[in-house]
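As you look at this complex, bear in mind that one protein chain is not there, while each of the others sits in place.
Chain naming follows the written order as A and B, and within any one chain the residues start at number 1.
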Amino acid sequence: MSLNIIMSLVAVVVLGAIAFVGGSVPGLQSVFGIWIPYAAVAVFFLGFAYRIFKWAKSPVPFRIPTTCGQQKSLSWIKQNKIDNPSSTKAVILRMFFEIVTFRSLFRNTKSEIKGDRISYEWEIWLWLAALAFHYSFLAVLFRHLRFFLEPVPYCVKIVETLDSFFQVGLPVVFASGIVLFAAVLYLFARRVMIPQVKYISLIADYFPLFLILGIAGTGLYMRYFLRVDIVAIKTLTMGLVTLKPLIPANVSSMLFVHLFLISTLLVYFPFSKLMHMGGVFLSPTRNMANNSRMKRHINPWNPDLEFVTYEKYENDFREKMIEAGLPVEKES
Amino acid sequence: MNDKIKIIAGLAIFVLIFTCPFWINGGKAKDVPKPVLSEKALAAKTCVLPKDEMAKNHMQLLDGWRNSVVRNEQRVYIIKDANGIEKEYDMSLSNTCLACHTNKAEFCDKCHEYASVNPYCWDCHVDPNVKEASL
Partner (left out) sequence: MDIKPEEMIKINTKPPAKHWMDIPADLSEGKFCYPAKAKSLEYLHLPNPRDWSPADEDWKLPENWQQIIHEGFKERLDKYRSLKVFMDVCVRCGACADKCHFYIGSGDPKNMPVLRAELLRSIYRNDFTTLGKIFGRLAGARKLTPLVIKEWFSYFYQCTECRRCSVFCPYGIDTAEITMMARELLNLIGVNIHWIKDPVSNCSRTGNHLGIQPQNFKEIIEFFCEDIEEITGVAINPSFNRKGAEVLFVTPSGDAFADPGTYTFMGYLMLFEHIGLDYTLSTYASEGGNFGLFTSSDMMKKLNAKMYHEAKRLGVKYIIGGECGHMWRVINQYMDTMNGPADFLDVPKSPITGTVFENAASTKMIHIAEFTADLIKHNKLKLDPKRNDHLKVTWHDSCNTARAMGLLDEPRHVLNAVCNNVFEMPPSTTREYTFCCGSGSGTNTEEIMEQRLRGGLPRANAVKYVHDKYGVNMLGCVCAIDRAVLPPLMNYWVPGVEVTGLHELVGNALVMDGEIERTMNLRMEDLPGAEGDSDE
């Protein structure tokens, strides 16, 4: 096991332990249950906005889409409008597929040298795991609205119903939570088991995985094993979002671990690679139309540069040009 | 530049969506519900299991009962109470639980609704107290 993995794991375990102890001490419950979550939410939104503004501040001087299909040219040649868009509408479509279906990752192949042949096989697992991870995370997040809204909106209930479609056990099992946990495990396993990926992995890659594993793990543990008093929990969370915070009696210390790990994630988010959530919208190779021959793209800092003009060129070569019978502007 | 406007708009939408609990509730939280015990339940003083255990594990107890009755045709639940005396219960949501907890809306639904728990008990079972009224 590499040091990066151990350190990330230790960091998450220590964070969890701190919260567990803190959550067991009545005086500290308001710190872990109220003030840290509030601070974390503030840092998250301010940090997120700060990062986006920082990116937005730099201009996009050139139109550099990666074209992944036939360009728009002659009327009878079929353009690939999504992968080589030339209109804003098509760019929106391209971005939609990129963000909603991870279209680029879907193309993933695995190359392998077999004897004197290189083969390229379609490799779908990374795409599948990434999709499973992001969508189950979204579903879990959305379902958690039941703790933050009163009355619970119908759409949340629908998602709960769909998510518990198989009606396994009581409390009924939500598929999204299990899928989230499994997908994170897969992403971790792949990071460790593929030597190339392990070679490039940093603490910044393992830490969020363990953190999310911790968050999902404590969630699953509270729901299916501890079966915590959710009315008490909702009392706490409603207190938070209505800005009348309180710590009800009967709140499990495991909740404080869950909350503290989430707070850590929120604080860590804007300063980490997790900002790909915002960054994917701003990637110039994806969010621009390939229309720079049709419409001039403006570079705000386009410099005025001196180049070798024809005049200079002719001055340099005039005699030779005349001798070769090439037309010149000035005879001498 | 016009792309900054788009970026700020996007960011605003993001913040608006992700802060929805703060503004949808309008700063008002409803009172926290408490289950109301019927007189019969109050008189009985104890449930199948001690109160705390029931609060935490009633769903699992009922799930066990359901499996026992539907799959094994076992209808009798035997358990020792606090004084070590064996007690027998008919494993029936409608006839045992609701016989004592006569007010389903006040006893069951209040908390379930608050926490958006949707037990599928009532897909099959009926509340005997309501049934009479509706006939």
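As a convention for this text, a residue touches a chain if its C-beta (ideal position, glycine included) is under 8 Å from a C-beta of that chain, and two chains touch if they have at least 3 such contacts.
Values in this document were obtained by computation on a predicted structure and should not be read as measured data.
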Checklist entry - If the full complex is used, which shown chains touch the chain that is missing here? => result A
Checklist entry - Mind pulling the subunit A residues that touch the left-out chain? => result 7, 51, 54-64, 66-74, 76-78, 80, 83-84, 86, 98, 102, 104-105, 107-111, 113, 116-118, 120, 126, 130, 194-205, 271-273, 275-276, 279-280, 282-286, 290, 292-299, 301-303, 305-310, 313-314, 316-317, 320-321, 323-327
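To be clear about the criterion, only the chains that are shown with their structure count from here on.
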Checklist outcome for this item: Averaging C-alpha coordinates per chain, one finds the centres of subunit A and subunit B separated by a number of Å equal to 37
Checklist entry - Quick one: in the complex, what on subunit A touches subunit B? => result 45, 48-49, 52, 55-56, 59-60, 145-152, 156-157, 160-161, 167, 169-172, 227, 229-231, 234-235, 238-239, 241-244, 248, 278, 281-282, 300
Item to check | Touching residues on subunit B, where the partner in the complex is subunit A | outcome: 1, 3-4, 7-8, 10-11, 14-15, 18-22, 24-25, 27-30, 32-33, 55-57, 59-60, 62-63, 111, 113-120
